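With one protein chain removed, the remaining protein chains of the complex are shown where they sit.
Let's look at chain A:
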Amino acid sequence: MIKTYALRFWNGLASMQVTIVSMILLMALVVLCTLAQTDLGTFGAVKVYMRSFLVWRYFPGLAFPLPIFPGGALVGLVLVFNLSLAGIRRLEANWSKCGLWLAHGGLILLVAGEFSTGAFQVETNMSIENGQTVNWLESPRDFELTVTDVTNPALPQAYGVPESLLAKGKDVPLPGTPLTIRVKKFYPNATLTRLGPGDPPPLATQGVGTGVKVAEAPLAATETEVNMVTAIVEPMAGGHSYGTWLASNGIGAPQSFIHEGHTYTLGVHNRRYYLPYSITLKKFSHDVYPGTQIPKNFSSLVHISDPTRGEERDVLISMNQPLRYDGRAFYQASFGKGDQLSILQVVKNPGWLIPYISCTLITLGLLIHFGITLRRSMKKRHETQQVTA
């Protein structure tokens, strides 16, 4: 009994019906995801519809969301299973089917590549002003609590505590320093307002936080909105507490304390990733078409200085011409400050080659298969013409 059901399920999973239904579901998801982009932004819509196993929706009167539709990840997974099984069970291993083999194999690889991108791709930014040297990348969406030893202003030492650690609400010792950060409260997003006369007393005892009222807020939905990541923390060193502070990317004012002659600043910033090499912006150029303001090209002439590899060279990064270095690609993305600031998008995606390989396979497969089909049909037509003639 169980065996028959298992067999039927197994057969069903390999069937062409599953292929077609999956493709139609995928089409529906693509339409929904596209329409949702006006409200959620691309990133939000993709997260809800494509990079999820189920699409969840809240209903009025219910405290928890209900799954209403299979998500892109689930449909993709079913398609990969279906294709693989169908390949094993249905496709005969003969030359006339080799185009189909290639195309479907390439397709499995393509979907796998999309999973890998979803899991491993890290998108960061690098902002450099003309003449500035930078050796870090910043995440556009992730934040961290940054404690910086600014005793030597020429060589500040920064220590970051990522959001995930802050969310645990525990004591975080900062390696390489005598400091421990006790996290008293963490808000992934908060609204900060001036403390009014009737408000309860503030959680912070030191710094600007003493005059600020903090309220929890829902997470930002679109790309243009930014979360105000806020934490109430108590820095401690050598058994001494330096008071309770409010740190948030919504607060620009510097806050600092001194421990044994070292000055430390506290703040929440975009999460930084330090590189073993540095990049200097020599010149940012912004060309327009003659007599107009229509942008023609943006480019950044940068110098890479990499002591670990012994590389010292200039590179021109421009639209459609990224720099690929150290497993990352640096793209000209934006600019600012009256053309004095260049913003590079830096992407690390270990699977970046997969789509190139898979798409070549699919294209080749389709060409071979349709070529064979066309030849067969021409031959047939020729024969019938001769018969009728």
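Assume a residue touches a chain if its C-beta (ideal position, glycine included) is under 8 Å from a C-beta of that chain, and two chains touch if they have at least 3 such contacts; residues count from 1.
Here is the rule we go by: contacts and distances are computed from a predicted model.
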item: "Cytochrome c assembly protein domain-containing protein", "Iron permease, FTR1 family", "Electron transfer flavoprotein subunit alpha/FixB family protein" or "Chemotaxis protein CheA" - which is the UniProt name of the missing chain; value: "Cytochrome c assembly protein domain-containing protein"
item: Residue among A:291, A:310 or A:338 touching the omitted chain; value: A:291
item: Absent-chain contact - pick from A:37, A:189, A:205 or A:340; value: A:37
item: Hidden partner chain, residues of chain A it touches; value: 16-17, 19-20, 23-24, 26-27, 30-31, 33-35, 37-38, 42, 45-46, 50, 113-114, 117, 123, 288-292, 294-298, 319-322, 329, 331, 333, 345-347, 349, 352, 355-356, 359, 362-363, 366-367, 370, 373-374, 377, 381
